[in-house]
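These notes concern the structure reproduced below.
Every protein chain but one is kept in place in this view of the complex.
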């Protein structure tokens, strides 16, 4: 389904590709510049990576997926980098264990930035001199780097939010107050629906292999909420003893919250009876008029049970999004990098990821691509849950209605929220 | 959907219930008698329980779900037993941690058998004096005890198979050799199908809540194998380096086998270049003409990838079973308690559990029952995979076409096997 | 220093050896008979072993240290037992991991008892037909088996004391109440003292290698308590907040009690503001007039600091014991198997082990014996602390003034108590 053959490009198409590629490269570097030099090498917890590693790994990607196989006489920037900056691709051999990314004092960030330039220039050179190019691979590299932009921002938030000072990373811009709309369910009728990206769309735009092939499902009547849950609503769950009522939880969710003494979403801290929330703009009294985020699947599911509802499946979510989904608040450094409500916008896309009650499994007739490409998505299709929609730190243009994000049900450092269904 | 109200029973219906109940109680005791007194208290590994605990817990179940709420003036056998023999029901309060079941030197098995008798007699008394009874609860107690018979047998096999001597538990009966049928796929056409137990069947026979409600799904064309994989076929996977080829594995599967140094199914041991297999009848040279079993989901999935196929979803499996499924080799102590092939039987039911590539999640519009009943199935609907079909240690009459068993993808001590799909 | 050469024995000497050997063998079996068959295979926690393992291992010892090397044409009872019942002797090859002693459903205890008889008979035969015998090895085997009697009793107490019912193992015999003597320090003057067993005593009686060689030490003036600490005195430490005052504790002791939420000695349970104590005779209200026991080194040390005193070194203890030590309350099944006070007896020997502030290290010029014998004591000379004195479950005749017992500082399941020094 995925075509990685070289395809002829028109001049304008190529020009657009080059622009998108350059913009993506620049954005990653922009994010790294938000950090102080002292911070570039810090790995704040086991799921995170140092910023300098993100800078290098996204270059490693273009080098190994595009330049090595397609650019004649391409000379590796450094053989060592294949070991250091391979994330999880067995096809490319041994690699530094993720837990050891904290020891990357070398190479220096300067050298990594040279590496970035070298790779960027070589990709541009490759594009300039070739008219037939494996567009899919280039787009994949871009999408991959965009994913790492989001990951890097979440890693940074984790570091800043877990440091003693909870310093702001960015200045707070004023926003006008928006009262969340009244909660209601949008109703959809039973029937056969198409799920996943169409063959045509794959050929004309980009999508991951895991969104293919398009296939039919039968859905029963369902309702899905017009917006995600607010902080105020979630706080009621806490006040009602949600975190100490086992009957509201899946068994492993209950084990998770009790063992880790979890009493609220990540970045909420109780002080003198009030909740404070750490955001990129710093610590502040919890804003009840904002969407709840940084909850695990377990918390999302427990909340839905508390309310007498449930989480949507990814198919329900996708159909609803197809029919009525609106987008707002993707990554924009002129904002506060935090989810918000907006009048008349249902935020299916942008703002917050939304947990679904669907395991991240292959679609019917899905075939994992061969070689390293097959390791991108296919090998993670177990033990993880699908999130849909993108967030306020998802790069512009990165998200799609068919896009499937996935994390283990206990993860909380992404901007993950709750959209109810029934 | 589940009716736990009291329902009027006819005399003959009641008589049949009493007989089934008594048979089930007797069977559990029969299994316990296979063990030497020295073994009754052993907890061989963290997933297992001592036999004496199984004996007690299955009685605790009838006591707390049936006798306490329905039998007037019922007097608990022992209040302490509520703590000791509660497995995982938060609704019934605190309980002995599973890891501490190894310290159950008290109560003695004699006392537990008295407990069993006391509960059995009270249930019989209750049935005798009442015509309106909560039949569902009674059937649930029976089904629950049957599940523990299967668990107990698997726990016992684990103990015997991991003891240095690998002694036989039962005498080997001669069986005629059956050559497995040629492998082929049975083809099914795309369309809308019904999945799950019908409302009518729930009312007239027994099924678990997790099989409800019946609902529609759309399935694409699919093929499903006419039999499960043989030991010979699985051995080829091993010889071809299956356990050392990361590209064949899901990422967490690869981690599982490498970290635990797994090189073959549970109970296979290599000695001098040949595989030996521990079975209830003792250790023997691997019989290549038998179904492979005691594999994890990870191994099942890797094998399917190695073959260029995949595992079925639980929906595909159920539809195929509905249309052509045949049953053979459920628990029968006159057999070798091991899976086998049989001419012209496809063994969808009985023989071995079959891993599906479906997460154990709620069906559309599933509602977990209230209170303790809701803890039976609903709270486990995360991180586990569905197995279908029953096995050679599943009690007669226990299995159904809609039956959903579930285990974490790494578990191997059940009789779990592989039926391929495409 | 240790002579393991064969030495000529007189008839009467040999007769005494035979009697001691037979008595020791009988005593171990007597202990095993205190248990119900259901309990023989239970391993209650990681430091404990099942009783049937103790029965077998003590036989394995005589077989491999005496019969195999010295009895002509001796035929091993079972080659497999070398694997199963070797505790930690690398010289004898691979062995069952201690954590797997819980899977010893086979061999059955009956077979182990046959093994015991076989070994006992062969040892007797060997002794009857030889006049020159390696007396040291025989005595070592006896001492080793006595150690396992004490270990087995402590393992059993752990199982009974951690079972929900805290049943008594033995009937309580009435004892007359003894008021502990007023606490005082016995004073000793500085000077050069001899420590350890003399060469002469090693040759004429038995001692472990770790008590040798006798050597000189210089001790400064010191005082040592006339009795061990009472439960009442220790309870004051608890009431004064001892367990929540970090300045009273060694750093790793503080970590130990906080991490494990330890608030009192092992077997003390607080219920409604009173302490209950589990003893072999069952659970009872804490008897304040008894010696405290089942404390870790950490607790002993913290208590001594709380009192403004310290623990004695093993050299101080030994010199005091040499000069004034009295013995009482070694293993005697006609007692309650619990420490007690007795008028005018200072209980240096018997009653309770006493933690010293001495690491278990080799004495000057200590040489670990060759081969397996060297593994008995020498290889544990790191990270453990010396206890002195023996206890109410130490077999009669087993203890000596020079005897060095050793455990890690956090261990509590032995009868370990506190004798203060200054």
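First chain written, first letter: the chains are A, B and C, and each begins at residue 1.
Note that in this section a contact is a pair of C-beta atoms (placed from the backbone, for glycine too) under 8 Å apart; a residue touches a chain by one contact, two chains touch by 3 or more.
Here the structure is a predicted model, which means the values were calculated and not measured.
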item: Missing chain: touched chains present in the view; value: A, C
item: Residue of A:17, A:42 or A:119 in touch with the missing chain, whole complex considered; value: A:42
item: Chain A residues touching the omitted chain (full complex); value: 36-44, 52, 80, 83-84, 96, 100, 102-109, 159-160, 162-165, 167
item: Residues of chain C (touch criterion as defined above) contacting the omitted chain; value: 88, 90-91, 190, 192, 215-220, 222, 246-247, 249-254, 297-298, 301, 310, 357-359, 361-362, 364-365, 371, 374-375, 379-383, 409
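One rule holds for everything that comes next: only the chains that are shown with their structure count from here on.
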item: Where chain A and chain B overlap in contact partners, by chain label; value: none
item: Chain closest to the middle [Cα centroid of all protein chains]; value: B
item: Centre-to-centre distance between chain B and chain A (centres being mean Cα positions), rounded to whole Å; value: 38
item: Chain A and chain C, separation of their C-alpha mean positions in angstrom; value: 60
item: Cα-centroid distance, chain B relative to chain C, in whole angstrom; value: 46
